[in-house]
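With one protein chain held back, the other chains of the complex are shown just where they sit.
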Amino acid sequence: MSGITAALAQTVNTPYTEPGAVFVSQAILLFGLLALAFVALHTKRSTLWWVGAVVHVGAGALLPYTANMAGFFVIWELVTVGAAIVLVCEPDADGLLRRYLPWQLLAAALLLSGFALQFAESGSIALPAAGVTAGRVLIGIAVAIKAALMPLHLWMVETYVRVRPGTAVILSAVATKIGVFGVYRLLPGSITLEILGGIIATVAVLYALRQNRLRPFLAFHIISQVGYMIAGVGSAAAVAQIAGLYHLGNPIAYKGLLFMVVALMVPMTGTSNIYSTRGMGRRSFVLTVAAIAGALSISGVPPFNGYISKSLLQSSLVSPVAVHLLTIAGIGTALSFTKFLWHGFLRPGPLPQAHDVQEGLIVKTGTRTITAVLSLLCLLMGLYPRSFFAELPVSTGITGQSFLSGLTWPIAGAALFFILYGPILRVLLVTLPGSNTVVSLLRSAGTRGLQLMQRQHSGDIRRYLGWAVGGTLLLWTWVVLAP
Amino acid sequence: MIVLTIGITCIALTGIGIYGLLRRTHMIRMVLCFNILEAAALLGLVLIAYSPDARSPILRAATDAHVLPLPHALALTAIVIGASLTALMLTLIVRVHRSHGTVLVDKLKDWRG
Amino acid sequence: MSRISATLLVSGIIVFGVIVAYELTLMPRTADPLNHAPLTLRDTGAVNAVSAILFDYRALDTLGEATVILMTATVVAFLTPRAKASMLAVRLSSIVLYGVVILLPFITILGIAVMAHGHISPGGGFTGGVIVATSTVFYAVVYSVGGQQSYVIAPAANKLIENTAMTAFIGVGLLGLGLAGSFLANAQTGIPLGTPGELLSAGTIPVLNLISGVKVGVGLGIIVMSLFLE
Partner (left out) sequence: MNGLFTELPVLLIVIPLAGVPVLYFTARRGLGTALPALAVILFVVILLSSGARDAMHTPVVTAAGGWQPDLGIGLQFDLLAVAAMLVTSLIVAQAILSHDETSGAQHFRTLLMLLYAGSNGLMLTQDLFNAYVFIEITSIASYALVAGKQDRGGFESAFKYVVMGSFAGLLVLWGIAGLYLTTGTLDIQSLASRFEAAPGAVASLSAAAVIAGLLIKLGQVPFHAWKADSLSGASYTVSALLSGVTTTAFFVLLLRVLSALPSLTVSLAPILTTIAGLSIITGHLMALRQPRYSRLLAYSSVAHVGYGLLAVSSGAVTAIAAGLFHILVHAIMKSGLFFLGRSFLHTGNRSDRLEAIVFPEQHRTLHVTLYVLLAMSMIGIPPVLGFTSKWYAVLETARAGYDTGAALIALGGAVALVYYLRVGLQLVHRGLPELSSPGPASKRLPVPIAGTALILLLAAFSDRLLGFCVLAVVQLMETV
């Protein structure tokens, strides 16, 4: 009976140092540190907040190294605890925790029971290298919650749009990536996961398109990127897995960059409505460059890092359905980021009232430097991918032929924005159900059920006695009839 | 024959007691139903002890056949416990009557849900 | 519970009752397979096998049972604290008033006799205790007319007696523990068992009989008194 302590000791002694794990860990750590620095320069936070953030990032960076289930579970929970501490320090802690923690704990419970099944089957506490053999469904749902896959994404959308901007930067870096790493580490590769990833990437992009506020817009793009990653790391093909892992590192960089940009531009433009922001291009050169770099990366334009992983994924996935889905998602991504750049930065027209004079909201040099560093990082990860992840089969994002083919779909997306955006948006608004319609239906059904159950406990002791008599009869019947 | 009679009585009393418990609203009637059930259980105990042609377990000649003494001892203990429970229930009914102003059990619905 | 569901449940119970009854008719009925009686005589010296079981073989049960009475008396008295009882508004006839006075000593003596002969004849501490309690109740019923003080024994004294009896019961048990190494031991302590059938026989059984008789008498007294008029 090897206990928790023994398992933890084992984790420390024999870390899991497969190259993909090391890359993910380093990506989380590097970006986590940058994000912490960004927040430190951006606003003042309480000590407790810092404790939570450091635990969150640290545990996230530690997780890939764990070699057994007990360690994996404990560190997985530490990530949640860190996030919970961070959320406690937010202004609307009550509502945030209510939205965040139940989902996370549901994931934890599922993961725990899945691990128990695996342990029961294999008799060993070690994590099998080729994915678990038992309890796949439970573990799958657990990592899907953590990765904010589409029907289980509500916690993320509802949390990330309610926290303060800096906090969103920290949270966007770790939580969902942990879930994706869970898919990589725990689930065996299959075509189902590839297609699932493709579907999620596409649907999330469609939802992102109809958002008119900045942070929900970014949140849905996180989900879309997670779809790409799932398609990659969930594939049975080795190259696709590597591409998926690299794609896991890329959005950490460019997604964090975009969150930082948004965190800085909302106070400057005084609005979080995409259509009302404007004129950023004439206000801050660095921010504009950063936003463009982020948008190019996420749209998969060479030579930025998004291009490397996306093109690798396209070429290595087993299922053609998934490939097509990812193509559609790529066009949608380009379209929506064209929209973002156009309204926020490039659109000509009169500037709205200046908000940047308000105290404490001026963009500080330090934060600008960090966005610049991240933009550079996005570029470098595209130019010299092997220096970051030695297992990659490609050496650079700039080769003549690939450059042109890489540009095709992003340009198509950008063109769509200028030609057909209005009709597309109208179709989307009509056809897509509101992302929380299903959930609210489920919720009301659940509430009804609970009310019914509560009404059955009417307080009449005679009814309770009747239940007890009935239960006894049930036991007796069983005894008489059972062999 | 006597075994059968007592057995049927025992079953009938149990049925009556449980039906009463489930249907009567008056608390004191519920207590009475408990007493009926208790009586049925005691009858059962006595029935277990009974055997034909056996005498009561008061020893006069060692060779006599006696009924089982143990169930009788158990029944005695059960009677005392049952009486105590009855007393406790009656006390509680008195207090419930004072606080709720009713002796009907379906009016006791402060706690529910 | 609706009438239908209650009827269904009860018929379920009856079905099982009939199953049990049917099986029992198939079972052989034997008289005292352990042949308790001679064994009882040898082990405990008590003629009344039920008493022997209650106060010797299974004396721990009896201690528990006495505890239940003590507890109920305490609880009932605690929950219904009253200073006085006024039972009835009617006047009782003098026959009743004086008849009770004449009857009471006899009832009490009968109770004590039943307690004392518990090991040699039917009856015992519990039966005797109930008889004694009856006398208390009679007295209270008859003399509490018009709000007079009804307690034969004051509640404080009642409690004192109860607790003393409890101490005595445990004391007898500890005596067995000290002498024979086992709680509530009787014959092994070396106390002479005497000749079966005599009043002074059967070791500690008559003592325990008396103690539990006092407990039951007082306990029931407290319980009934407390429930008066309520």
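Labels for the chains are A, B and C, by order of writing; each one numbers its residues from 1.
Note that a residue touches a chain if its C-beta (ideal position, glycine included) is under 8 Å from a C-beta of that chain, and two chains touch if they have at least 3 such contacts.
Note that the structure is predicted; figures quoted are calculated from it, not measured.
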| item | value |
| --- | --- |
| Shown chains that the omitted chain touches within the full complex | A, B, C |
| Touch with the omitted chain, as defined above, among A:Trp342, A:Tyr384 or A:Trp467 | A:Trp467 |
| Selected from A:Ala130, A:Val430 or A:Ala482 as touching the chain missing from the view | A:Ala482 |
| Interface with the unshown chain - residue positions in subunit B | 21, 27, 30, 34, 37-38, 41, 44-45, 48, 70-71, 74, 77-78, 81, 84-85, 88-89, 92-93, 95-96, 99-100, 105, 108, 110-113 |
| Touch list for subunit C against the chain that is not drawn | 16, 19-20, 23-24, 26-27, 33-34, 43, 56-61, 63-65, 67-68, 70-72, 74-75, 78-79, 159-160, 163-164, 166-167, 170, 173-174, 176-177, 180-186, 188 |
| Where the missing chain touches subunit A, by residue | 1, 3-6, 73-74, 77, 81, 93-94, 97-98, 101-102, 105-106, 108-110, 112-113, 116-117, 119-120, 135, 138, 450-451, 453-454, 457, 459, 461, 463-465, 467-468, 470-472, 474-476, 478-480, 482-483 |
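Following the convention adopted for this analysis, only the chains that are shown with their structure count from here on.
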| item | value |
| --- | --- |
| Subunit A and subunit B: spacing of chain centres that average the CA atoms, whole Å | 66 |
| Distance from subunit C to subunit A - Cα centre to Cα centre, in angstrom | 74 |
| Whole-Å separation of chain centres (CA-atom averages), subunit B against subunit C | 16 |
| For subunit A, residues contacting two or more additional chains | 462, 465-466, 469 |
| Contacts with 2+ other chains: residues of subunit C | 1, 5-6, 9, 13 |
| Residue ranges of subunit B touching subunit C (in the complex, touch as defined) | 3-4, 7-8, 10-11, 14-15, 18-19, 22-23, 50-54, 56-60, 62, 64-70, 72-73, 76-77, 79-81, 83-85, 87-88, 90-92, 94-95 |
| Partner subunit C, residues of subunit A touching it in the complex | 462-463, 465-466, 469-470, 473, 476, 480 |
| Of subunit C, residues touching subunit B in the complex | 1, 3, 5-7, 9-10, 13-14, 17-18, 21, 24-25, 29-33, 36-38, 40-41, 47-50, 52-54, 58, 61-62, 64-65, 68-69, 71-72, 75-76, 79-80, 121-122, 126, 196, 216, 220, 223, 226-227, 230 |
